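Of the protein chains in this complex, one is absent; all others appear in place.
Should a chain be cited, it is by its letter among A, B and C, assigned in written order, with residues numbered from 1 in that chain.
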Amino acid sequence: MIISKELKLTDAQLAEVEAIVAEFDCRIQVIVGAHRCVYAILGDEQHELMFNRLIGLPYVDRVDRIESAYKLMDLRGELASHPIEINGCRIKKDILVIAGPCTVDPQNPNALYETAEAVKEAGAQVLRGGVWKPRTVPYSYQGDTAALELILEARDRTGLPLNIEVMDGWQLDMALEAKVEILQIGTRNALNYSLLKEIGQKTQNTETLVLLKRGRHMAPIDEFIAAAEYVAAGGNPNVMLCPRGTLPGLDDYRNHPDESIIPLLKRKTWAPVIYDPSHAVGRGEFVPHSSKAAIAYGADGLNIEAHIDPATGIGDDPKQAITPEKLGRLIKDVEVISSLGRS
Amino acid sequence: MIISKELKLTDAQLAEVEAIVAEFDCRIQVIVGAHRCVYAILGDEQHELMFNRLIGLPYVDRVDRIESAYKLMDLRGELASHPIEINGCRIKKDILVIAGPCTVDPQNPNALYETAEAVKEAGAQVLRGGVWKPRTVPYSYQGDTAALELILEARDRTGLPLNIEVMDGWQLDMALEAKVEILQIGTRNALNYSLLKEIGQKTQNTETLVLLKRGRHMAPIDEFIAAAEYVAAGGNPNVMLCPRGTLPGLDDYRNHPDESIIPLLKRKTWAPVIYDPSHAVGRGEFVPHSSKAAIAYGADGLNIEAHIDPATGIGDDPKQAITPEKLGRLIKDVEVISSLGRS
Amino acid sequence: MIISKELKLTDAQLAEVEAIVAEFDCRIQVIVGAHRCVYAILGDEQHELMFNRLIGLPYVDRVDRIESAYKLMDLRGELASHPIEINGCRIKKDILVIAGPCTVDPQNPNALYETAEAVKEAGAQVLRGGVWKPRTVPYSYQGDTAALELILEARDRTGLPLNIEVMDGWQLDMALEAKVEILQIGTRNALNYSLLKEIGQKTQNTETLVLLKRGRHMAPIDEFIAAAEYVAAGGNPNVMLCPRGTLPGLDDYRNHPDESIIPLLKRKTWAPVIYDPSHAVGRGEFVPHSSKAAIAYGADGLNIEAHIDPATGIGDDPKQAITPEKLGRLIKDVEVISSLGRS
Partner (left out) sequence: MIISKELKLTDAQLAEVEAIVAEFDCRIQVIVGAHRCVYAILGDEQHELMFNRLIGLPYVDRVDRIESAYKLMDLRGELASHPIEINGCRIKKDILVIAGPCTVDPQNPNALYETAEAVKEAGAQVLRGGVWKPRTVPYSYQGDTAALELILEARDRTGLPLNIEVMDGWQLDMALEAKVEILQIGTRNALNYSLLKEIGQKTQNTETLVLLKRGRHMAPIDEFIAAAEYVAAGGNPNVMLCPRGTLPGLDDYRNHPDESIIPLLKRKTWAPVIYDPSHAVGRGEFVPHSSKAAIAYGADGLNIEAHIDPATGIGDDPKQAITPEKLGRLIKDVEVISSLGRS
């Protein structure tokens, strides 16, 4: 931590600061500038109480921490070379493509089965599909547990592992019971720490992957990685980060696309970054643009809404999904971009 | 709903649109402009499937809904004159002041008891205090159920009803068991619909109040009110809205203060609006400014972090709380502003 | 300046850094932390070339300046107690109210004269009125020099000094010729440094005031104050700052109201802050809310669009102006709030 001040501390103030940090086995190093002084605290800065007591002193304006807030997800931590693999895709070596309908329609199982076959054919390694849906309005379709059976059937037919969003404990239990391969935490629950802890604990020492969406505000990067740390600290370090745009949206897009956050994340954490272009732009016609941009920015994979017949899908907006045919072209294109290397 | 188009629909297209809306007992009224056509759908527009089918048509770019997405929270709905009262404060007639420490410190019960007495003395009608805390980093202090006993004791000593944040089902159950008067949903769970539903259901037909924080993104107002609708639709319409600033913050503030959202909310919903200046600005020295601004914008109350000795508090930042003495002056000031009327 | 690094500099690197700063008569003080080192540069840090050479070193990631970027506008500078007065209003002691139509309508001089009389009666000390208008679309009404004669006539009739926006050199010359008392720099020219310099130079050693609007982005505060420094460095320190909301707007408002920036500005600069609620909210019905909030946040005055008959005004949006009658009530209300003191 660093205390910086316009004026010097008095001797008495300095003595008080030194006494506080000494209680935590730290010590102060003073640096006196022409117009400003800096007091560095040497030692382990993870003592929150020390921080609080310092910031609470009437003559201290500000204390800056200079250490990372997360340990397990840190790029320099021991998990950094930790391999994650699914359905033959060695994540961070190969591009992971997750694709499927926004929402599984229990009235139309064939649409799901055909979409699943088609996205596999197009090159996706994982099938996504909303079983339970977080909807803005309580009177909108909220998903249906019956949809779970259908998507399990689609897994059986295609061999594709599943990515499914869970929003609470009982959905989590059902998904675990069904051995869902990737549990998705949606943007509305991106900071639901109770859920993140519960997922970490219930999947510890398993190979279950967790895909954590970014919250919808333009938040500090550290908060996003620290949320992933909740899952890892619970016992499961297999966490992947999924930016998906922020609010307010950029003009006609559903959100403000945030592909550019990818290399900033990668400077701090080893976690794979799987980008969601479908929510970022919110319209299928722009999903290829955003997908290519994300890979250009270094994404490790994509999470895309695809449907055999977008107009009949029951998701947020049928204009958001792309066809499997378009997905196939997109996958070929992003492989070309990926082959250009990371700048 | 309204479909607007640059070019006219062909007769065949119009026939297709008419056939779709007829299935939902609606009909089309056409308006042909010089450069643009508008097709209005007359009838109940709450048919999501109709909406999806229309937006899914290849020649339709956009369909706008023109009805409110919420019914129970609507200003024009039947609950609009629904009275809410707590500890003698007739909300929307009198200004409600909720005050207390960010976090209850189990090591320091006297600080809580003295703070509780002092905020009551200063004019607060409700005592707030964090028992379980959502913290950015899993290694920070996460709260402690032991703190619940202390704040119940503070309630007994002062007679002040309580406002406590709950983050999941078991915390909710403990809070209900303890008959906590106001359940707070924090900003990180502002769109945790599973929790909102559960709270609505478990408090149906009770007098428990729910204080719903605004999410941290600059979201559309309707999303905020629709989240409250989840609680109301679950069975408890006693919901109050609590804006608290958005991210990214304005320069040195913790968030971007959003007092100005208050009259926009009040044009759409009857829900009382209780503003949280402490998180909006994040520094005690500016809490009076923000509090006065919120009342000037028409807030029905304030939710303020106060502590008998802010420097020793264990909350997010001890600089955020104000002293009960400062709270007392602030309450007098906002009463003056409130007496000026609503512009 | 401060160089901070995760790893220590090598001896050779440190020697190179020391050699560079020595050229600028500065020296290095080293502070070695457990996990991070800090190298402070002692001496005058205003050497841009030194900064560039340091940041250009391959092993330096970041150099932070710790001195203020402005001298004349600095709260601690020699101009801090510099009095500014206009029409009997001792700015920063009394609340300054500038009011008048968005745009002077050359077709309707009586509307201007009556508005001028009425805002004077309501308590305004300065008359505003757009002569030349920055409009989004080139085909919109762009103002008319003929309007200048009318507002000069309004000044003669009422004795009110004038506040007029100028956008380029020839408008400036006409305004100076007419002895306009307050020259306004609009938000679109808030960083037009050529214009700011020219105004500073052409008004040096005069009593002309300059009202500088905030740019429309959520910019760092220092950039705003540094723009004012251009005028002061040109020779005229009589600059007042005018926040007016930022984009994107908050829901239905024209902009995102930013009253809360006021105390942040006041911690850094002595410049008076005159708030513009009319552009912040963009609708007359909310102007009183915003005005009261601005004064609660410590504004020294208000810049308000008022018109004797808003519906017939020719400004951006006739819904934006308020009537003189409403202005009179608003002025009484903000005086009450001002009398509560600065928190």
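Following the convention adopted for this analysis, contacts are C-beta pairs under 8 Å (C-beta built on N, C-alpha and C of every residue); 3 or more make two chains touch, one makes a residue touch a chain.
Everything quoted here is computed from the prediction, not taken from an experiment.
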Point to revise | Which residue of C:Pro101, C:Pro237 or C:Pro310 touches the chain not shown here | key: C:Pro310
Practice item. Could you tell which one of C:Asp11, C:Glu48, C:Asp156 or C:Glu177 touches the chain left off the display? Key: C:Glu48
Check your understanding: Which residue among A:Pro257, A:Pro272 or A:Pro324 touches the omitted chain?
Key -> A:Pro257
Exercise for review: Would you indicate which residue among A:Ala111, A:Val273 or A:Ala293 is in contact with the undisplayed chain?
Suggested key: A:Ala293
**Study point:** Residues belonging to chain C that touch the chain removed from view
**Key:** 46, 48-49, 52-53, 55-58, 69-71, 134-141, 167-169, 171, 188-189, 191-195, 197, 215-219, 222-223, 226-227, 229-230, 233, 246-248, 310-314, 317-319
Check your understanding: In the full complex, which residues of chain A touch the absent chain?
Key -> 218, 220-221, 248, 250-253, 256-264, 280-281, 285-286, 288-290, 292-294, 296-298, 330, 333, 336-337, 340, 343
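Here is the rule we use: only the chains that are shown with their structure count from here on.
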Practice item. Point out which chain occupies the most central position, where each centre is the mean of Cα atoms. Key: B
Review point. Chain B to chain C: how many Å between their CA centres?
Key: 33
Review point. Measuring from the mean C-alpha position of chain A to the mean C-alpha position of chain B, what distance in angstrom results?
Key: 26
Exercise for review: Could you list which residues of chain B touch at least two other chains?
Suggested key: 218, 248
